[in-house]
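Complex shown without one protein chain; remaining protein chains in place.
What follows is chain A.
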Amino acid sequence: MAVCVAIIGKDNSPKFFACLNPDEELSFQYKVLSSLDVVEEKLSAGNKAGSDLRELYLGMLYSLETHKIYGYVTNTKIKFIIIVDSTNMVLRDNEIRSMFRKIHSEYADIVSNPFYTPGEQICSKPFLNNIRNIMTGTV
């Protein structure tokens, strides 16, 4: 079960933010923001090495005392961040990977929506619900 999911546009500004506990949102935002440094570092390192671009999953960006932060970047440099409670031992790498894949497909859906302008904040309620379901693992 993830505690927070964020989608960040290619200009590194947030497009979507969802967390289970709304009170913690600001602190999660700080965590996600900090994690962008790592994402960028990983991306620039990847480019240098000319590594396989098909691998979108970045793995764990860094872990905190209480949380672990995972990252995923689409080919269009849209970043997905998942924050997981570090006490949560159930979620393994594979689960995280599949969560990211689900989020990616949800994102693809919302971008396909003709009423959504890419680059804007995502405020679709069904999308929020779907993401919440992915977070809680009810899908």
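Note that in this section a residue touches a chain if its C-beta (ideal position, glycine included) is under 8 Å from a C-beta of that chain, and two chains touch if they have at least 3 such contacts; residues count from 1.
Everything that follows uses one rule, which is that contacts and distances are computed from a predicted model.
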item	value
Protein that the absent chain corresponds to, by UniProt name, given "Protein brunelleschi", "Geranylgeranyl transferase type-2 subunit alpha", "Chloride conductance regulatory protein ICln isoform X1" or "Translin"	"Protein brunelleschi"
Contact with the hidden chain (one of A:Leu20, A:Leu33, A:Val111 or A:Leu128)	A:Leu33
Residues from chain A at the interface with the omitted partner, ascending	11-14, 17, 25-26, 29-30, 33-34, 36-38, 40-42, 45, 62-65
